[in-house]
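A single protein chain has been omitted from the complex, and every remaining protein chain is retained in its original position.
Labels run A, B and C following the written order; every chain starts at residue 1.
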Amino acid sequence: MTRDFDNPQVEIAWCPGCGNFGILRALKETLEELGYKPQQVVLVSGIGQAAKTPHYLKANVFNGLHGRSIPVAFAIKATRPELCVIAESGDGCMYGEGGNHFLHAIRRNPDITVLVHNNQVYGLTKGQASPTSEEGFTTKAQPWGNLAHPLNPLSLAISQGASFVARAFAGDIEGLKGILKRAITFRGFALVDILQPCVTFNRVNTYSWYQERVYYLGDDHNPHDQIAAFERSLEWGNRIPLGVFYMNPKPTYEEKIRERTLRQRNVFDTEVFTTILQKELSRFL
Amino acid sequence: MTRDFDNPQVEIAWCPGCGNFGILRALKETLEELGYKPQQVVLVSGIGQAAKTPHYLKANVFNGLHGRSIPVAFAIKATRPELCVIAESGDGCMYGEGGNHFLHAIRRNPDITVLVHNNQVYGLTKGQASPTSEEGFTTKAQPWGNLAHPLNPLSLAISQGASFVARAFAGDIEGLKGILKRAITFRGFALVDILQPCVTFNRVNTYSWYQERVYYLGDDHNPHDQIAAFERSLEWGNRIPLGVFYMNPKPTYEEKIRERTLRQRNVFDTEVFTTILQKELSRFL
Amino acid sequence: MADYSMMIGGAAGQGVQTVSETLSTILTRSGYYVFSIESYESRIRGGHTFTLLRVGEKQLLGARRSLDVLVCLNEETYERHIHKVHPKGIVFGKVKDQLRGEDIRVFSMDFEGEALQLGNKIFANMVATGAVLAILGIPLQKAQEYLQEAFGKKGTEIVAKNEEALKRGAEIVANFGLEGKYPLPPYDPTPRYLVSGNEALGLGALLAGCTFYSAYPMTPSTGILNFLASRAQEYGLVIEQAEDEIAAINMAIGASYAGARAMTGTSGGGFCLMCEGLGLAAMTETPIVVVDAQRPGPSTGLPTRTAQGDLLFVIHASHDEFPRFVFAPKDPEEAVNTVIRAFNLAEKYQVPAIILSDQYLADTKWSYDVFSVQERPERPLLPNKVPKPYKRYALFPDGVSPRLFPGDEHLVVADSDEHDEFGHLTENLLIRKAMQEKRMKKLELMRQEMRFPFFIPGKDATLLGWGSTWGVLLETRRELQKKGKEIGILHFSDLYPLPRGLQELLAGLPTPVVVEHNFTGQLAMLLSRETLLAFPKRICRYDGLPFLVEELTEKVEEVLST
Partner (left out) sequence: MADYSMMIGGAAGQGVQTVSETLSTILTRSGYYVFSIESYESRIRGGHTFTLLRVGEKQLLGARRSLDVLVCLNEETYERHIHKVHPKGIVFGKVKDQLRGEDIRVFSMDFEGEALQLGNKIFANMVATGAVLAILGIPLQKAQEYLQEAFGKKGTEIVAKNEEALKRGAEIVANFGLEGKYPLPPYDPTPRYLVSGNEALGLGALLAGCTFYSAYPMTPSTGILNFLASRAQEYGLVIEQAEDEIAAINMAIGASYAGARAMTGTSGGGFCLMCEGLGLAAMTETPIVVVDAQRPGPSTGLPTRTAQGDLLFVIHASHDEFPRFVFAPKDPEEAVNTVIRAFNLAEKYQVPAIILSDQYLADTKWSYDVFSVQERPERPLLPNKVPKPYKRYALFPDGVSPRLFPGDEHLVVADSDEHDEFGHLTENLLIRKAMQEKRMKKLELMRQEMRFPFFIPGKDATLLGWGSTWGVLLETRRELQKKGKEIGILHFSDLYPLPRGLQELLAGLPTPVVVEHNFTGQLAMLLSRETLLAFPKRICRYDGLPFLVEELTEKVEEVLST
């Protein structure tokens, strides 16, 4: 039983049976088991069903704009590198509206964890196709079936040399926890794309649909081999691999600026202020 | 000598020696040699030095917002599939501000050509790091050197199964033309990332820097093999491959909606209007 | 005269909207007028959701707070709304105490239990529907027709079960002796239309000849996307769900440049992201129509509630200055006409047109005897013969240049930078000056197209409003009339540019009271700037709910007494 991260005050607004419950539980237990205190954790989200998650546990929360969790998380981490910063949102939020931030965050390699509740649908807005919806997926907004090819977030992240790339399944909480632990403790940008059944709007990718297909990458997979990781990331259909696809440890953004930021001065101190003012003004002489 | 696409009225505002001149020439000659008339071509661009290109030849032009050429080009093509639609802009425009559109356009597979003048720098705004700038690249905005890992546009496009992915070099006009021809005639989303020396702001990736490194993919490369294409796309350093990395022909967006759009009705005709009005109103009874 | 207010409440997922949808349709088809507003939360299951459904013999323009019938699909509904039931009202469903007050009659009905007996609790909503119909004394025949239509493709068994549920509901009501307790007059065979704002905005686009709609889903605008998507195959529309709102508006602009009539729709947060595109449409003089379906903010705010907080924002949105149209239709009927007009005017002046909707307009269903679509789509004729090379931005005296589409004889050049007459970018500041004047001078011509506000004089006071509040203003006026007050109304649907001549009109109004769904009174500010008059009396509601007739009536009385 988790304790610290439970937040009984807030009523959970998800549909009964939603895959999000499993993710919430796994996340709470993971943080607890990793020994974090809620005070050390900041959960940053966008807007959507998944994006409500941070409210449902005890932690610092920044529930921002649809699509914009990553830049907020990046800046929090850059400002307070001692905090554990997790950006968490839905597939529409992270890969649709927020696609550009996702792409460029990989390049910066901040030490944040990005959890995507990938239900392959826009849940909160009642079931439109999301970037990861299957081709042909029909909805009220796409009665003719989704015309676009689904985005492959793992391939994308691996293609840009992201430092940690994994996939998990909300239906296997222990497996998910294992992956979350590795992602959160990994130093650098860590993506966990979590397959999450939406029992209300996604009648294609259901629990059983996933269950029939998912399997864990075995020891034969070398997560340090970018090509192999890429190849495995393309696997989607009758068999869907879970696990850590790729690891590419490298200096984080915060490490790169650490030395610099040590030079911060307290300008709220009058003396410091005056010194800097004098020095700076003299440069304009 | 090209003729039809020359536009002598407009003064070219690029720096002497800029790699853009080669791209402009190659594009004009390619269009001419492919037998297009300027009237059949729409050039869509964003903002930046590269984005000025459409003004320098004779064609239909939509020079829109920084980063937003692709959605405009997509819609023009969807509306007028008989036109040859080319989106053309700089690396900052296409991969920075416009990164999300780039990503999602691949998924839709419209039959447009995307030409990126990749000078690995923000030219028009005077030399900041762009998404493709090398790590450590120093500028006035990054005096400590670019901290981010450069984006690899080819790997990205290949990772999402883009239908046509190529790289060319502005310093080899004939080679560039060859690739442009294939890209423009290819049915589907076609990316050509064009290495373009910026003689003013990029003192790292100069003509000679590129010249020393570039080579063309040979016959041994199978552009239908996604893994092989991906592997080659990661090559960047002492040797930089040019050519068509990947081809993945599939139905285009316009093909998918063609049948539907044939059903368009002329509501400006009073009779048609009245018929539709009656029919629709009866649905609200 | 029969005029009943009913509320059906429950948790999201319990089928409140199905009850409302079914009842509204059946009642309209049975010859009565319906006015139904939807109240829901930003979640898919659970929470609290309700429909406020008014039915009567005359056209209804607003909802009332005081309830004749309260249908509780869950106990929370009872707790939250029991105090709104007026004396002699009827409450049934999941109720808490059987007796409440002296007159209110409370009946416990186990919809779900009854439904389970039919095999599935999903039929609970039809049990409730049947009960309501029985209370109103409506024969079940129309309802059966409707069930066939609505569930036919799910198979005869489903239809039959639903019918049974309906009957069961009616039976229980009969057993309680409530049948026909709120009787409606006999069936009136006039066909009657039942239309919501979102449907109307979509229908307007369809009738305007809009063939390209790009949008990113956002409550409360998504209904427009759904409507147009439902018609796309039939009429050959290109409907594209964009990756974000920036793409959505840029797509619409591209399509318009290429020759289509193009529209996009969103809510405030998405409109924020479209500001830059709005300026692009203005600079390239590419007509587009943008619907902003308002909801309370700032920021994500209350996604499923209503507001009128974006008026001044959309009038000034995007940097620097350019002309645009801003409309706020007063009801679904006007919404259809407004969209057609917006397209015509946007194209005539080659400017963007913005339509302000809101959650209240979007989701509310109105019924009409005559649903009059007077506007006709009109495209400015393409200029017959233009000199070569074609000057897309030729400096014509009225600021409107000949607009051609690419792909024909002439080359069409458009640029977001300042440009010369050909459309090529320029740094010539004399041309800049001429171009800014060209664009801005259209504003005066546009002003002449704008219609005067809807005006009913009234000696005791005048209610000023805009957009979706029109109906409730009218109902409030009637209410106050009963109390002997002569209240006038001045209601704006055409908001920017404002027509000339308002100063004279407004200066003479007895006691203007501005009524808005926002905090600061944005219409008042706009009118002050335009007329230099003060509007100190304001009724502002900003909790996300729409004005209801009695509440607004009370507020007006309050304001007038101070």
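The working rule: a contact is a pair of C-beta atoms (placed from the backbone, for glycine too) under 8 Å apart; a residue touches a chain by one contact, two chains touch by 3 or more.
This is a predicted model, so every value here is computed, not measured.
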{"item": "Where the missing chain makes contact, among the chains that are shown", "value": "A, B, C"}
{"item": "Chain not shown: contacting residue from C:S42, C:N162, C:T211 or C:T462", "value": "C:S42"}
{"item": "Touching the absent chain when the full complex is considered, from B:G99, B:G161, B:P223 or B:G243", "value": "B:G99"}
{"item": "Touching residue (missing chain; options C:A150, C:L312, C:V386 or C:L505)", "value": "C:L312"}
{"item": "Chain not shown, touching residues in subunit B", "value": "11, 13-16, 47, 49, 65-67, 96-97, 99, 122-126, 128-129, 131, 140-144, 200-201"}
{"item": "Chain not shown, touching residues in subunit C", "value": "41-42, 47-48, 246, 267-269, 271-273, 275-276, 278-280, 282-284, 292, 294, 296-303, 305, 307, 309-310, 312-313, 315-322, 415-418, 427, 429-430, 432-433, 436-437, 439-440, 518-520, 522, 525, 528-529, 532-534, 542-545"}
{"item": "For subunit A, the residues touching the chain missing from this view", "value": "9-10, 38-40, 42, 44, 47, 52, 55, 58-65, 68, 70-76, 78-80, 82-83, 100-101, 103-104, 257, 260-268, 270, 273, 276-277, 280-281, 284-285"}
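Everything that follows uses one rule, which is that only the chains that are shown with their structure count from here on.
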{"item": "From subunit C, the most remote chain by mean C-alpha position", "value": "B"}
{"item": "Leading chain pair when contacts are tallied as C-beta pairs", "value": "B-C"}
{"item": "CA centroid of subunit A to CA centroid of subunit C, Å", "value": "37"}
{"item": "Between subunit B and subunit A, distance of the C-alpha-averaged centres to the nearest whole Å", "value": "30"}
{"item": "Inter-centroid spacing, subunit C versus subunit B (mean Cα positions, whole Å)", "value": "40"}
{"item": "Of all residues in subunit C, the ones touching two or more other chains", "value": "232-233, 243-244"}
{"item": "Residues of subunit B touching at least two other chains", "value": "100, 103-104, 257, 260"}
